[in-house]
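Note that one protein chain is taken out, while the other chains of the complex remain in position.
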Amino acid sequence: MKLKPGLPPARNLIIAVPWFWLALFFLLPFLFVLKISLSEPTLAQPPYMDLIREIEDGFVTLVINFSNYQLLLEDSLYLSALWGSLKVAGISTLFCLLIGYPMAYAIARSPVHWRLPLLMLIILPFWTSFLIRIYAWIGILKTNGLLNNLLMGMGLIDSPLEIMHTPIAVYIGVVYNYLPFVVLPLYATLIRLDLTLLEAAADLGCRPWKQFLLITLPLSMPGVLAGSMLVFIPVMGEFVIPDLLGGPNTLMLGKLMWTEFFSNKDWPLASSLAALLLVALILPFVLLRHFERRAEEAST
Amino acid sequence: MNRVRQFKPEEPWQAPEEEPIVRIENVTKRFGAFYAVDDISLHIHQGEFFSLLGSSGCGKTTLLRMLAGFETPTSGQIFIDGQDVTNIPPYERPVNMMFQSYALFPHMNVADNIAFGLKQEGMAKSERQDRVAELLSLVQIEQLAKRKPHQLSGGQRQRVALARSLAKHPKILLLDEPLGALDKKLREQTQFELVNIQERLGITFVVVTHDQEEAMTMSSRIALMHEGRIEQVDPPRRLYEFPSTRYAASFIGSVNLFDGYVVQQDDDQVLVQCDEADSLLQVRHSQPLVPGMAVTLALRPEKVRVLKDFDEEAPNQLRGQIKEIAYLGDVSIYHVQLPGGKWVQFTQPNVQALAEQPLTWDEEVTLGWSANSCGVLTE
Partner (left out) sequence: MKRRMPLLISILLFGYAFLYIPIASLIVYSFNESRLVTVWSGFSTKWYGELLQNDQLLGAAWLSVQIAALTASLSVVLGTLAALALVRFRRFRGRGSLEVMVTAPLVMPEVIIGLSLLLLFVAMETVIGWPAGRGMNTIVIAHTTFAMAYVAVVVQSRLAHMDLSLEEAALDLGARPLKVFFTITLPIIAPALVAGWLLAFTLSLDDLVVASFVSGPGATTLPMVVYSSVRLGVSPEINALATIIVGLVSVAVLIAGFILWRQEKRNSMDSN
């Protein structure tokens, strides 16, 4: 609005430059994923057949090939990978909330001058390398790792626990890496909570745990949902954590896609997996936008 | 409310041949279906301290922003010093504005803030420094030149904002709630300083305010706005004593309103029949009125006196019972109910610390006032 007088070209430029960048490099690529997922793999560079082929001079034909999607539905491997992704994403989101909510609550209720440092400490690990944070857990969780050494040294267990290369290791890795993404939005909603609401509830005869259940928790739902989506959606496509911490039977879409792409060089199948993953994600993403908008309305 | 500013005898708005410094012609500003400013025409003259007064949402800020150039009228024209500025951007207008939030640039110190406008003009550095020093001393904050805005108190910020907006010698200074962010004590003191600076520089001030006391104290004239329109434009005393509409009468101070019709008019003496009053009401009004015409009389509570007896012959009398008393220290407000049920309020100064026979609850009283004390609303 403000830069309007006499400057519509500037306005258009401000809008157009990021719009076209994102349309070209974020939106358009999805069409290519769709296109390649409908083509046949071949031994070539790039390793797929074009949909539009010239058979004879001047004659062009469109070959659409649904066999990749057929395979996804027929081979139980892919559906169990979808199920595996949903399970890992769901369970680790739950654990992130169970650990992150109390932390966010504790930070929001701490003395004012403590809050910034405490938040910084939540964010700080995020600035160190993601890979290295997972690597740290390999050293802790593996059979002759720190955890087993410690427990055996204390005489609590006789033989090492098998955590590495199991789903538990994946959950630990996911919760560890995604914890900041639930703490921050939860903190943001909890800090906005008007404390006089709790005093009013207490004044009307509400005990502390009921105050939490009836006032704090419902009012922090936008933060809970935003945090959940920020964990659930990326974990659905997570590759690094299941690859490094999970075992051979940890089936997840992201990991499978990586294998199809890099090991089997089957670009069309990898593309159809990506399309499947995308479809599995659109629903929660739409939900996220919906609740964000509601949170925005609530905050104004 | 009692310190009405005494204006110089030559009142510029009474000289129609002179080109006004601001001429607003049929200006309308529409946001969607909402008329923020609805067909306003207004002249403001050189050297005036002009207030746009009204409650929030009345369109006063939109009108000010159109003078500054931040909003373009949907229709109508604005002239400043004879020049049509309707479509001229803010950075080319010969006016400057003091913002409600002060809008001091947080990353510049006081001197740089004040020099900002001069720099845009391309004024040479040495000249600029002189001008900044001059302004700093005008608002008496010479010692703060190197401070950043966040290191200043509210009153100091207000002074910097004023100095910055005066730096370019604007033809008009627009002030958006200039005292709104100050506490009460500081506000009263600053009112007089603003008036002094305005008189010294001779610049036309156009002030937006929602505070009637502030407008009454400082202004040469007040435009009272309501729902995008102007209710009345007059000097403070006239606006208070002779409101022309019901809204104007009730917006400023308290008022008792009596609906009735004209019985007769002799010269400037009008007799009005009102069903709620015990006698005919007499009022001074110089404009001719037709007998039978419906009018409303506006009577300020402080104009009412308690009479000893009821006089069958005399006009302007009411009888009733005191139902409520509010003691405010300097005055007391009495709410009287008339036999017909109508409420009338009047005030009495508390002249003595211990009154001999103070008025009390449920007391029957007779109220009266002079014909000069009442206003006539014909709308």
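By letter and in written order, the chains are A and B; residue numbering begins at 1 in each of them.
The rule is short, and it goes like this: a residue touches a chain if its C-beta (ideal position, glycine included) is under 8 Å from a C-beta of that chain, and two chains touch if they have at least 3 such contacts.
Owing to the predicted nature of the structure, the values given are computational and were not obtained by experimental measurement.
**Q** One chain is left out of this view; which of A:Leu230, A:Leu251 or A:Ala295 touches it in the full complex?
**A** Within the whole complex, the residue contacting the unshown chain is A:Leu230.
**Q** Pick from A:Leu124, A:Ile157, A:Leu197 or A:Leu213: which residue touches the chain that isn't shown?
**A** A:Leu124
**Q** Among A:Leu94, A:Ile168 or A:Val240, which residue is in touch with the absent chain?
**A** Among A:Leu94, A:Ile168 or A:Val240, only A:Val240 touches the chain that is not shown.
**Q** List the chain A residues touching the unshown chain?
**A** Interface with the chain not displayed, on the chain A side: 1-3, 5-7, 10-11, 14-15, 17-19, 21-23, 25-30, 32-33, 35-36, 46, 99, 102-103, 105-107, 109-110, 117-118, 120-122, 124-125, 127-140, 142, 144-146, 149, 176, 179, 208, 229-230, 233-234, 236-240, 244, 254, 257-258, 261-262, 267, 270-271, 274, 277-278, 281, 285, 288-289.
**Q** Contacts of chain B with the missing chain: which residues?
**A** Touching the chain left out of view, chain B contributes residues 68-70, 89-93, 95-97, 99-101, 103, 105-107, 116-117, 120-121, 147-148, 150-151, 153, 164-165, 167-168.
Following the convention adopted for this analysis, only the chains that are shown with their structure count from here on.
**Q** Based only on mean CA positions, could you tell me how far chain A sits from chain B in angstrom?
**A** 59
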